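Written out below as structure tokens is the structure these notes cover.
Of the protein chains in this complex, one is absent; all others appear in place.
Chains here go by letter, A, B and C, matching the order in which they are written, and residues are numbered from 1 within each.
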Amino acid sequence: MNPSAAPASYLDDGHTLRSWLFTTDHKRIAILYIGAITFFFFVGGFAAFLIRYNLLSPKGLIGSAETYNRLFSMHGILMVWFFLVPAVPVTLGNFLAPLMLGARDLAFPRLNLLSWYLFMVAGVVALYAVVGGGVDTGWTFYTPLTSFYSKGHVIAAVVAIFIAGFSSIATGLNFIVTIHKLRAPGMTWYRMPVFLWSLYATSVILVLATPVLAMTLLLLAFERIFGIGVFDPKIGGDPLLFQHLFWFYSHPAVYVMILPGFGVISEIIPAFSRKELFGYKFVVWASIAIAVIGFLVWGHHMFVAGTSLFSALVFSLLSYMVAVPSAIKVFNWIGTMHKGYIHFDAPMLYAIGFIGLFTTGGLTGLFLAALAADVHLTQTYFVVAHFHYVMVGGMVSAYFAGIHFWWPKMTGRLYPEMWGRAGAIIIFVGFNLTFFPQFLLGYLGMPRRYFAYPQHFEALNLLSSAGALTLAVGYILPLGYLTWSLFYGERASANPWGATGLEWTTPSPPPTENFAVTPIVTEEPYQYRQAETVNHE
Amino acid sequence: MSDAEAHEFQFGSAERQHEAAISGMWLFLATEALFFGPIFLSWIYARHADPSAFDAGSRHTALMIGLTNTGLLLASSFTYSVGLACIAFGSRRGMVIWLAIAWALGAAFIGLKFGVEWRMDLKEGLFPGPNFAIHGPARSGAQLFFAFYFFGTALHGLHLVVGLGLVAWIIFQAERFTAERHSPVRVVGLYWTFIDIIWLVLFPLIYLIGRAS
Amino acid sequence: MNGYLPSATVEGREVDFLILALVLVSCAVLALVFGLILLYVVRYRADSGVYRGAPGRKTWRFEISWTAATLAVFFVLFIWGGDLYVRLFQPPADALQIYVIGKQWMWKVEHQGGQREINALHVPINRPIQLVMTSEDVIHDFSIPAFRIKHDVLPGRYESLWFQVETPGTYELFCTQLCGVGHYSMSGEVVAMSQPEFETWLAGGAAPGQREDMAAAGKALFTAHGCSGCHGEGGVGGSPATTGVSAPALAGLLGRSVKLQTGATVTADEKFIRDCLLTPDKMPIAGYPQIMPSFSGQISEENVLRLIAYIKSLKSGSRT
Partner (left out) sequence: MTAVIVRLVAVASLMFALLAAELAATFAFPGWGRGGVAIVAATMVGVAAVGFMDLGQEGATVWLFAAAAALWLIILLGLGSLDPLTRTLYLTINITP
């Protein structure tokens, strides 16, 4: 190719700070987001590290219970709203959605930039709340503790989450309209990669659940500021109403965190098995089903909260229903590997780790959906372990898998493969070491959010903290070698993995316009030709 | 094929942009509907906790003002739609006049709601708290009602103020719009009517259910 | 106590059995998932020359079968867990009632006889115990891992928890709902002892002389707050002839069905009496003018419980 004729890559389209901060290019906004959420991931991770340090001793090592409560609140708030919820949609989603669709940008590019600014403002306010002042209510903000008794910077935290919520809504709205309106010629719904379907399902949740959280937090702030409100039991209000509203958002939000991960895995498994995705339509509709049924199950967070027996039974039954589509996906991924030509590059290792950890997390979810078992296990470390298996073992693994998989596309450089594989394995081992003991702790009755704990829980806590150290190494490692590869990594070709999908037909990194010529789609996704030799090594 | 032509099908045509803008607005309104959801659910909870006291609180509201305000918003939705029809048929002048009427009706709502009704309510001591004016058996439930009332109307009023800003913006930008290109007028119109719809739900919840039997 | 945590109640062992079943199901699924991954990873690695055959196309048979299998297993688990849950929270009628109040950051327990304890609960074995719980401030949660049972304790209402201990011993008690800075310290112990030992403890354990029978304390409150002025001494009820106003009789009230002016019929339980005391206007009794004042803010949660104990003690009485 004649270099002068090749369109400039989006990275070379201006090098000034201004060219980045005022860009409406979805790819540059994705990079801005990666910077932001990486920062929040490590701040939240640092809080987690201090939590594990404190729990090394039954008496607590950081001196004050108040600090400890602030630490886990900070960890929860930052990780949920400033890392997990945005993680894949705003980074990989932003970067890839138009590329995968064969579009030039998202439907509303300026709204996209606005959402980043909202996110940053929210982030600054959140940091002020959790670092400057401190919030000690946990990320769940239960009333009346939060509305009347807590002394922390609750209002600032609530404002931060409110703003971040509108950033999420803007992102979700953008994706939905883009997928409806900007598909390339020939890109029918059933020719879209599963990643886009997952993104669509995620966006549905973002758009329909986030406003409920925003309003709930406003009601909470109203109650705290005026000392009166609809959750106040003193005037006949119901604190359980807050929990219902909170979990109406926060349970589907769990699927916001995991669905894009499903999408990433559904791209990676076929690419490294050189085989078509098994049961494409089932995987696609499982995503949509999760997005819808995910809204019907929030009551399972409240089985011992004092809700009616009848509603507990209804929510338990519905909770089982939502596990079915997840099970469908796991079996389909394994089905994809059957008779494939499996390669073990780092993204695939992360993806296999994801299947294992997510399945474990999902199965332990069954314990919590089974009413009587939930009574014993809820509000203990069992729950902590369960959602970390799904969120961290599942989602963060998927995020890393995706970052590695599309790294050459985003940066034009290859990451060092050996280091990538080492990182994947260390994270898998460290993760299990950290969180498996917590299942046992939970069964033995250790409650969540305890600054100090009875002596007999000490051994398992030690094990868990040792695992956390391993995990920390596992997370810092990619930060190191990926940064290194930005400067010294080998140049990547347009399609280093031999993968299908429109994003691989344009150069790495892509030009600002994405495609020199608008692509026309003529076939189904994942048309891997079996036994094809691949040129990536 | 030049770059511009290549991307024509996605961004070039006004029709594409129009479609994206209209459907985007509808999706945003879906978000807004859910945004008001918790207020409606809190009404259900608060009234269920003590129906008679809640209704007693409701009967302290100013029905005539609420009714007038409902009429104002209905009329303004109508005048806005007429303005939209005007621009669709090429009459920019007609659009400006009818939108100005719609704006004035909306502003009158704000004036009545917050300048008159709220002031009356506050003077009567109907803001919940230690100085709440309703005593006796219905005190708790009535406080719950007024917590809902002030929160709900404030939030609706805020949306209406944003709407007023948008309508004013359309009026000042009138030069830009033609019979063929006026999607912002439609998009703002959707939002304007939506605020009306929210009020159509809030109105019976605040003023009527408590008075019905 | 490290390692396996034996359950001290019959229901707890049932919960363990359910958890064991869940563990077995999980292990089976995990073995299948990891087994298949391992098998495929080895067998179908890129450089393995194993014959792959023609790719199969009919996927829906697999999809239908594993979806159906998953659903069937889930349904069994749902029925099992739901049935046990309903039993976990339906106390037997003859349970011994003990009152529990949570506050930041302690558990206050009061027995029928007026014996009070803090962050401890003494109970007899082989007898159903029902805790009637409320909170003075935020939401707490009364959790006894050894009994496999817990429930949130909310302000402004009563929640109930019951269990029947089989094995005497001392068991851990935790608050498992974040309730502020001292959350971690809101723990204590549940001491289960044989009936004779429990009697001895009741008689001498909790500072005799200072304590007052709950019902007796409630009787004093009944007079002090002027309840007897309308409802009559001993809660026999009032009429214009005796007390000047019509007031319903309270003796023998608990457990009876009460007709309200709204036409509804409610069973008079602890919650009903509490509501009548604090929000009487919500509970206008059919046949009486609603003139009862609210005692909201004037009586502490503990005294409400004592009044309830007193009203319960009024067994006989004229029916209205």
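The rule we apply is simple: a residue touches a chain if its C-beta (ideal position, glycine included) is under 8 Å from a C-beta of that chain, and two chains touch if they have at least 3 such contacts.
Every value quoted in this text rests on a predicted model; they were computed, and no experiment measured them.
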| item | value |
| --- | --- |
| Hidden-chain contact residue, picked from the options A:Leu296, A:Ala466 or A:Ala516 | A:Leu296 |
| Touching the absent chain when the full complex is considered, from C:Tyr40, C:Trp80, C:Phe142 or C:Tyr158 | C:Tyr158 |
| On subunit A, residues whose C-beta touches the chain left out of the figure | 180-181, 204, 208, 212, 238, 240, 244-245, 248, 295-296, 298-299, 307-311, 314-315 |
| Residue ranges of subunit B at the interface with the undisplayed chain | 19, 22-23, 26-27, 29-30, 33-34, 37-38, 40-41, 44-45, 48-49, 67, 70-71, 74-75, 77-78, 80-82, 85-86, 88-89, 189-190, 193-194, 196-197, 200-201, 203-204, 208-209, 211-213 |
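Everything that follows uses one rule, which is that only the chains that are shown with their structure count from here on.
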| item | value |
| --- | --- |
| Centroid comparison with subunit C (C-alpha atoms), farthest chain | B |
| Where subunit A touches two or more other chains, by residue | 234, 236 |
| Contacts with two or more other chains, residues of subunit C listed in rising order | 279 |
| Residue numbers on subunit B that touch subunit A, as the complex places them | 1, 3, 6-7, 9-11, 16, 19-20, 23-24, 27-28, 30-32, 34-39, 41-42, 45-46, 49-50, 53, 128-129, 140-141, 143-144, 147-148, 151, 155 |
| Residue ranges of subunit C in contact with subunit B within the complex | 262, 279-282, 290, 294, 296 |
| Subunit A to subunit B touching residues, read off their complex | 103-105, 107-108, 169, 173, 176-177, 180-182, 185, 207-212, 214-216, 218-219, 222-223, 226-230, 232, 234-238, 241, 244-245, 513, 515-518 |
